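Yeah, one chain of the complex is gone here, protein chain that is, but the others are all in their spots.
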Amino acid sequence: MGYAAARGGLTAIKNAENLVRSLRDEHPSPPVGHDQLTGRLRLLVDKVMGEAGLWDPQLASRALVEAEGDHVEATHLLRAHRSTLPRLAVSIAVHVDDARVLRRVVPAYREPGGNQILGRSTDYSARMLSARRNLPAVDIDRRSPGATTGDLRDGMRRMISVLRSLDLLVDRRRQDDPEPFDITATPARPPAPRSARLATMARAETGALINQWYRNILGPDGYLHEVTLGEVRHSEIEVNVLHPLSGKSTTVGYVRITEVEAIEDLDGDDEDRERFDAGFGACLGHNERKAIAMANLDIACHRDAGRTSLEQSILMTTDGLDSAGFLEHLKLPHYVTFRSMVDRKFAVREARLTRTDLAPRGVGTDAR
Amino acid sequence: MTVTDNTTNRLDSLGASGDGPSFAILDEESKREIRRALLQAVAVPGYQVPFGSREMPVARGWGSGGLQVTLAIVGPDDTVKIIDQGDDEGVNAVNLRRLVVSSTGIPETTEAREASIIQSRHRIPEDELTATQTLVLQVPVPEPLRGIERDVRELARMHAEADYSRMWVSLYEDKVRNGVITQSTGYPCLVNGRYVVATTPIPRWDIPRLHMSQFLTLFGAGREKRVYAIPPHTIVEPLTFDDVPFEVERIEGAACRLCGSTDSFLVDSSGEVDSWACSDTAWCRARRSQG
Partner (left out) sequence: MGLQRHRMVQGQEVAGMRGPSPIPTPDPVLTVNGLGKIYGRDDAGTIDRTGSDAGSARDPITGAIVAAWDVNFEVAAGEAIGIVGESGSGKSTVLRCIAGDLEATSGDVRLSTHMEGRSNVLLADPATRRRMRIDQLSVVYQDPSEGLALSVTAGGNIADPLTAAGVRSFAKIRERASELLSRTEVPLNRMDDIVRNFSGGMRQRVQIARALANKPRILLLDEPTTGLDASVAAGVLDLIRGLLEELDLAAVVVSHDFSVIEMLTNRCIVMHHGRVVESALTDQLLEDPHHPYSQRLVSAARA
């Protein structure tokens, strides 16, 4: 579509929209229903809900279809939708111990309190594209953990509770950050409370957060310990609000979350060498990579204590909508600013020819 | 500026949202919150006020800040003009106008004098604006000191203490190395003798019109979640040395190929010889029709 000098906008915009809509919606293949997406592309839908900070599988599926599978665009659609909605209630804090555990991995101990549950995972599957014809018959023991519900959490002791009972964990439970910082109402900038960092990471773009972690492992500007994971859990948890009439706690729904505890070996001169510390990560949906990166960055940021720019990087550079939007704004017309830059190029050139205010210099003077 | 009066009954506004998009896209609570930030910005000219920037139907960096400001202040009696690079027909201006008009039902105009709210990216209209008008500028990077300091804690300290000497050093170095101050658009200005601000990027040409203006200018930076303001009758001084005059863009002998103007901001429309044209297309058209 040509649009001369970025003008004549409206028709071009409408045509572009029509093109997207018709080629997407009128594609000869059967339309994709939301149950197909949540059922077959579950992790993609989860990722979008996590980065949007909005739990609604149906809307997220619709957003993914409208965005033709672009997860950043789908996230944008969900967040923009949220902007139009009033906030009706604030949920009551729930303890993660009350979640129904679907999967649990404890790398730190061989036999942790309670079960380890491999659950729904391809962690140990051979990464081979399955040739459909040779697929063995699927043989699911539907009584196995992960496929069932029940009292799996019986006897599960969180690793930080174990460490705490052994007096192996630094106690930094604190009173000065009692209400979670609401990053949707107040922008978080350093120095920010821990809850602001956690909220920011929970909504961060997954790839950005993983990169943030990895560049602190291998990049030029950071050093971050590899943590030992105490808990990696995927669970389902209640959402409770106070009933507006009865004033009682009422369950209004469930969300799935991934949560991670990262045990950190303290080795700094000014740190408690007799104990460990722990980082925490949690996000909406099943997204273990993100929660692990988050837990490790959480403790890294605490230990960094403002010495480096880590907190600023976490708070200000990991949001997918911010970075993608700003990157793409380069496509907008910039001819006014460019014109002004050209003006300065000529001004510099003229000044070089006529410069009298400074002693002549060898470098950069015009040969003429 | 007319403030919406749609805040009488919270339950009403909550109920309305269930039936479809509310007036001006945002819910009433959000608009009120943005207006509170704007009031603070007007009260402390040039100070960057943090606000809970919402995700808008347009992407971050595409005018989401300016759009939130416009939607927060717009009322049913307003008339809006939206321009990009001075052009009402710029593709992004068209898109933003479509959003504002369709979500409010208010009239649109291309005449600067007829608009009560003018939202703009990178330009101030050539027509002199009046006390009844509000200029909303879209801001990509609200931090004027970012070129000399990256740490946001240090930036906050520098603004708090009005510690701008490193900014002056950068201007000094620029002048020494290049013979002129090469900062082109978004020229840093000291507002009300206190805060240094980034002037969106509008060209230098537009800077003098922010000084002691009749109109209110509101700056919205959606991605960086900041708003700031230059109220009417406020001193706005481009940072420059007393003996190094502030220069605006000038091209010797250039005139608009359409209206012949030599006293408006001209853009090089194709990069070819004599392709100068007014950046403010509505102003150019009016001038032509006056003959």
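Order of writing sets the chain letters: A and B. Residues in each chain are counted from 1.
What we mean here is this: a contact is a pair of C-beta atoms (placed from the backbone, for glycine too) under 8 Å apart; a residue touches a chain by one contact, two chains touch by 3 or more.
Everything quoted here is computed from the prediction, not taken from an experiment.
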Of B:Lys31, B:Lys81, B:Arg121 or B:Lys175, the one touching the omitted chain in the full complex: B:Lys175
Touch criterion as defined above, residue of B:Thr130, B:Ser165 or B:Gln214 at the omitted chain: B:Ser165
Residues from subunit B at the interface with the omitted partner, ascending: 160-161, 163-166, 168-169, 172-173, 175-177, 241-244
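The working rule: only the chains that are shown with their structure count from here on.
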Contact footprint of subunit A on subunit B as seen in their complex: 13-14, 17, 21-22, 25-30, 33, 50-57, 59-62, 64, 84-87, 89-95, 98, 121-123, 140, 150-153, 156, 176-180, 182-186, 201-205, 223-226, 247, 249-251, 265-270, 279
Residue ranges of subunit A touching subunit B (in the complex, touch as defined): 3, 5-10, 12-13, 76, 79-80, 82-88, 182, 184-187, 189-191, 306, 309, 312, 316, 321-322, 324-329, 332-337, 339-344, 347-348, 350-352, 354-355, 357-358, 364
